[in-house]
Structures are given as C-alpha cells and as structure tokens.
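Of the protein chains in this complex, all but one are displayed in their positions.
The block that comes next holds chain A.
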Amino acid sequence: MMQTKHAGVGKWTVNIILIILAVIWIFPFLYVIVNAVKSSAEYSTGNFWDLPKSFSISENWQYLTQQVQLGSGFINSILYGALGGGLGIIMAALAAYAIETLKIKHGLLWFFIIYSGTIFPFQVYLIPIFKAYNKVGLYDTRVGMILIYAALIIPFSVFVLRNFLMGVSKEMLESARIDGASDFYIFRKIYMPMARAPLAAVFLFQFTWIWSDLLFGMTLTKSESARPVMAAVSLLGGATIQKVPPILLAAIIVSIPTIILFVLSHRNLEKGFIVTTK
C-alpha cells in the first residue's frame, strides 16, 4: 500500500518536471509565433511577450521580399531535395542491390569505398568542389547543386538500404530467377516495391538534410536563380539582425516543409533509428 502510494507521488513529480521542461522547450516557438505578426515598431517598443496589437504580416512579407528572394530559394530547395534526393537514392538503391543481392565480387570493399563518404567532415570537400565547379561551369547552376546533393546523400543511403536488404529473405528472388526474370526486372518489380518503407524513410531524412544545408548552398551559388532557401535566409543576417518580425516570419515559412515531414514521419522515426544504431 505504502509502496504504490510512493510510486504514484514519484510519477507525478516526474510528470511535473517534464511539463516545466516542455514549456521551456516550446517557449522559443511561442516567441516566434507571437512576434512574427507584429510590426517592427511594436516589437522594438513593447515587451516581446505581449500579444500582438497589430497584424502586420503583409508589411513583414513585403520587407522580406525586398531583402531576399525567398520564393525562388524555396523553389530551388524543393527542386534540390526532390531531384538531388531522388537521384542519389536511386543510385544508392542500385548499389545496395548489387552488393547484397547480386553478390558482386569484393562487395564489402565496394561498400566501404562508398561508405567512406560519410566519415569525413564536409569542410574537406568544399574547396575542391568549389574550384572544380568554377572550371567546368557548374558553379551557380541548378544542375551543379543537384549533382553535389545527390553525391553527398549516397553513402548513408547505401548504408540504410543495404541493412534493409540484409534482413530480407531471398526466396522470392530465387523463384523469380527460376521463372526467368532478369536481374533488373527483379530490382524494379520485386525489390523496389518491397523496400518502399526504408526508401521513403531515407528520402524524408535526406530531403530534410538538403533543405537544411547552408554550407554548400552558400559556397556554390551566388545568384538567386540557383541559391537554395537556407543560403537565401542566411543573408538576412543573424549577427546583425535588424528587423526581427520579418525574420521570424521567414523562419516560420521556410520551416514549414521540414515540419510537415516531421509530422508525417514521427511515428516511423524510432523504427528508422533502430536500424541506424543497431
């Protein structure tokens, strides 16, 4: 009797501590939402936790669009996430299939050659790619950005997809072979549908990464026509932040895609992490 009562009190202490921490954790988001709609004058004269008296989204939006090309950055990043992500994952799926199912010679060695791409920090790729892109005319182009993003997501995608293929029974494949199906047919018609869940997880994860990238975006582009959204937003300048409400508005707008992906995928998040940490 005493025992259960004690446990109940402990449980509520834990709950209360967690509620306090949770409030702290979402406080910055509340701050953003409350202040993104204020006028700049109201923000700088009032207290920042006051509810907005004015509703200045259109002025803030106008100021934003004068400062940076948020729209083109948004479209570019969607393009890079979709095409760069898609291209990279197709190449990764083919490679994982060859290593794990076609059992090519020295499969593990090939795997490590590809996987080595995840070990180094991105800083080490920056100068050579910047120089090479300038030489071959890929600097400040959409094609150049799609290619680099596709390349950078291959190693980790191969890792996850190969892990998945390792756990799949090969019986269906064998019977398809006996029926005379070609390897590429098996890849398209049996493996890809079967791997839909891990493919989707990898795509969401890599799309989010490409969407969030600043380093390559600001190094390899200079004009609005190719600049991805984070590089565009970074030009608003954090360190010298002038007009806060428009910048907070920008923060909300460019976070919408990754937040949608988070909401769509949070149930599968844990499953995905079990694969990567096993």
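Operating definition for what follows: a contact is a pair of C-beta atoms (placed from the backbone, for glycine too) under 8 Å apart; a residue touches a chain by one contact, two chains touch by 3 or more; residues count from 1.
Assume contacts and distances are computed from a predicted model.
The protein name that UniProt records for the chain not on display, among "Acyl carrier protein", "NADH-quinone oxidoreductase subunit K", "ABC transporter permease" or "Alpha-ketoacid dehydrogenase subunit beta", is "ABC transporter permease". Touch with the chain that is not drawn comes from one residue among A:Ser116, A:Ser175 or A:Ser225, which is A:Ser116. Of the candidate positions A:Glu59, A:Asp140, A:Asp183 or A:Glu224, contact with the unshown chain belongs to A:Asp183.
Although one chain is not shown, part of chain A still touches it, namely residues 10-11, 14-15, 17-18, 21-22, 25-26, 28-29, 31-32, 35, 43-44, 47-49, 88, 91-92, 94-95, 97-99, 102, 104, 108, 110, 113-114, 116-117, 119-131, 147-148, 150-152, 154-155, 158, 183, 187, 208, 211-212, 214-215, 219, 230, 233-234, 236, 238-239, 241, 244, 247-248, 250-251, 254-255, 258-259, 261-262, 266, 269-270, 273-274, 277.
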